[in-house]
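Shown here: the complex without one of its protein chains, the others still in place.
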Amino acid sequence: MGLLNKLDDPYEGGGIVLGKVEELLNWGRSKSDWYLHFGLACCAIEFMAMNASHFDFMRFGTIPRTSPRQADFIMITGTVTFKMADRIKILYEQMAEPKYVISVGSCSNSGGPYWEHGYHVLKGIDQIIPVDVYIPGCPPRPEAFEEGMILLQKKISRQAIFNKRKRLGTE
Amino acid sequence: MQSTNFIWDLFGVNLLTVVAVVALPLGFVLIYALVAILAELKISAWIQERLGPMRTGPYGILQPVAEVIKLLQKEDITPDASSKLLYNLAPFIIFSGAYAAFAVIPFSSAFMPANINVGLFYVFAIGSISAMGIVMGGWASSNKYSLMGAMRSVSQLISYEIPAAMAVLSIVVLSSSMNMQEISHAQTGYFWDWYLFGGPGSWTKVFIIPFTITLAIAYFIASLAETNRVPFDIPEGESELVAGFHTEYGGIKFAMFYFAEYANMFVVSAIFTTIFLGGWNSPFGEFLQGPGWGVMWFILKSFSIVFVQIWVRWTLPRFRVDQLMYLGWKVLLPVSFICFFAISLFVMFK
Amino acid sequence: MLTYFKNIWIGFYSALVGMKITWKHIFAKKVTIQYPDERFPLPSNARNRLQLMPARCTGCTLCVAACPVNCITLETVRVVPDDPHQELYENGTPRKMWVTRYEMDFAKCCFCGLCVAACPSDAIHHTTDFEYSSLDRSHLYYKFQTLTPEQAEEKKRLFAEFKAREAREKEAKAQAAKPDAPRPEAEV
Partner (left out) sequence: MSEKKKIDIEYSQLDSERMRINVGPQHPSTHGVLRLEVEVDGEIVTDVVPHLGYLHRSFEKHCEYMTYPQIIPYIDRMDYISAMNNEWPYVMALEKMLDVKVPEKVEYLRVIVAELNRIANHQIAVATFGLDAGAFTPFLFYFRDREYIIWILEKLSGARLLYNYFRVGGVAGDVYPTFKEECHDVIAKVRKTNAEVMNLLIHNNIFIKRTAGVGILTPDVAINYGCSGPVLRGSGMAHDLRRDEPYSIYDRFDFDIPVGKGEVGVVGDCWNRNMVRMHEMEQSCRIIEQALEQMPMEGDVTAAIPKRIKLPKGEIYSRAENPKGELGFYIVSNGTDKPERLKARGPSFVNLSVIPEISKGYMFADLILILGSIDIVLGEVDR
């Protein structure tokens, strides 16, 4: 994780100062989330509606980026076909760490309406990339997107940077 | 002539003073960029009847701080296919190009980092460095979008440098100086003494007022193009070239592009302020006039130009690359040339 | 020459017109609903998370048939007469089916509302709750049955016993009536 790896081991356990630094770094990451504009299907329209004036996604400190290199998280909004799946994997790999994934809607959660007879639909985006937050709905309401965003921000702000064991979840 | 840098006067010429003189604009650039980023987010939101960032600090005012902290933590990517040295060098060149221009900006009658006699010339020379950085970045990332963005950027910069230089040259003719501090001094008085309104002089200046105003508009348009702002943002036009020349940049390197864009915005606004809006002069004679207040006036005037730049950005659609060339070569250049000619005639027969 | 200047003027003027419009909007009233603090009132028929009323569900499987995406898993066991634990539906009639398993996968549901329209006893309905995003997909798998797995096992056992007993009785009756008849197979 770039800078994060370098800071890992020597400070195991941390201290008040490191704790505060960690809080600050987590605050920065949780409050400034640039997302990769990745509209696939119906959910993308609700995603645009959420960006629009009534819901205003930018309130959460998010800015749309068109290039994966500059994005912090990717929102998979729509049906992921097999043809598209490897593209998503490439895009995800191009993103710089630390990176997060929000899976929006039934289709990317588990194949959605196409899970049973869809010979061409990926049954859940978590089969190819790790997903942080699942937002249910088909499509979710714009507020549901924002609720998922708040959940992701909470998750980021609780991440442990200096304590590796805590980060790996063994503690 | 009055001394133009109070730090030299206070501490004399030694290494510490040099550091202070260098650090002051740097600190200003960083703080200003944060403010400008927030202003862009907020003003764009207000225009669109939104609120903009609201949840980072009160009314979202800490948003740019969070962004900087985040960008510092991002992984530093160098694509495998890129030309590594050039790829890594490009952001620094662009940022230093933007920052070096601050050396000659007269913030107040008592502070100007380097009082050189060819200040305006220096600004234009330094401004072209950022084009080099863009080309390097675009070419080195070995991405077709980046390459096209870089090529467009260079052609754009070359075309718009000339009308901008023409506009500046007219003011140089009027004030018979290239020293930005002297140009500011020449406009001391009331706001009708600004070069936007023909500069100081007798009633005969009414003949050139239309020309100076036209020049101001021409310079503003050209400066928009030089800083790659909408409607001239074709080098990074989102809808065609995903993110243009900085498609492959992320993390702190992208932050440098990001900061350089806003720093450049300030530089062109500062030049506009200096040559057309009287620099650090108060618009109302002796009212709040002085070295201290000068900083306030200067930043106030520059920020209103930055505001107009942001306002234009969220209003107008984008030009196409050939229309951009048309505007630059066939409209702005002849217009600014005519104005330059008229002003030169006026100066000759005054 | 005149058209040249006219074109420049038109271009400049149209930009000014646009800027005037955006200038007005800077000071216009903002329409944003600040979601976690303020909420847009949802209409009562908004189709969000489904809710099952186990006290009403008869286990008729009409919702399963109506669901286009097959996200409902429904298993039922008949209530045997000698079950010590009898229950009434919400409207007072005795329960005929135990719903041993009623599970919905909201990661698959397409919120079309066909199950609600199909339900004869109004047991399933949409709520206005949409805030249930989760960090794990398994959290979107909802189990609506009120019976615990042990209870469900017991009900199944009771039903199997009942079936076996019934079959035995039937067999005995058949043998008593017609000793040569072939033995019917016991259903489980």
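Here the chain labels run A, B and C in written order, and each chain numbers its own residues starting at 1.
Simple rule for what comes next: contacts are C-beta pairs under 8 Å (C-beta built on N, C-alpha and C of every residue); 3 or more make two chains touch, one makes a residue touch a chain.
If you're wondering where the values come from, they're calculated on a predicted model, not measured in any experiment.
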| Contacts of the hidden chain among displayed chains | A, B, C
| remark: The one residue from A:G28, A:P98, A:G124 or A:P139 touching the chain left out of view is A:P139
| Of A:L25, A:L40, A:I129 or A:I156, which one is in contact with the hidden chain? | A:L40
| request: Return the single residue from C:L114, C:L135, C:A160 or C:A174 that touches the missing chain. | output: C:L114
| remark: It is residues of subunit A that touch the chain not shown, namely 37-42, 44-46, 48-49, 51-54, 66, 78-79, 81, 83-84, 87, 91, 113-114, 116-121, 138-139, 141
| field | Footprint left on subunit C by the chain that the document does not show | value | 10-11, 13-15, 17-18, 21-22, 25, 31, 43, 45-47, 66-68, 110-114, 117, 126
| remark: The missing chain sits against subunit B at residues 44, 47-50, 144-145, 148, 230-231, 233-234, 237-240, 242, 314-323
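Simple rule for what comes next: only the chains that are shown with their structure count from here on.
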| query | What pattern do the touching chains form: line, ring, star, complete or other? | reply | complete
| request: Name the chain with the Cα centroid closest to the overall protein Cα centroid. | output: A
| A-C or B-C, whichever has more C-beta pairs in contact | A-C
| field | Centroid spacing, where centroids are CA-atom means, of subunit A and subunit B in whole angstrom | value | 36
| said: Counting only Cα atoms for the centres, state how far subunit A is from subunit C in Å. | reply: 27
| field | Distance between chain centroids, defined by C-alpha means - subunit B, subunit C (Å) | value | 59
| request: Enumerate the residues of subunit B that touch no fewer than two other chains. | output: 48-51, 54
| query | Among the residues of subunit C, which ones contact at least 2 other chains? | reply | 30-32, 34
| field | subunit B to subunit C touching residues, read off their complex | value | 43, 46-51, 54, 217, 311-312, 314-316, 331, 335
| Touching residues (chain side subunit C, partner subunit B) in the complex | 8, 12, 15, 18-19, 21-23, 25-32, 34
| message | Under the definition above, what is the set of subunit B residues touching subunit A in their complex? | response | 41, 45, 48-56, 60, 62-63, 65-77, 238, 242-243, 246-251, 254
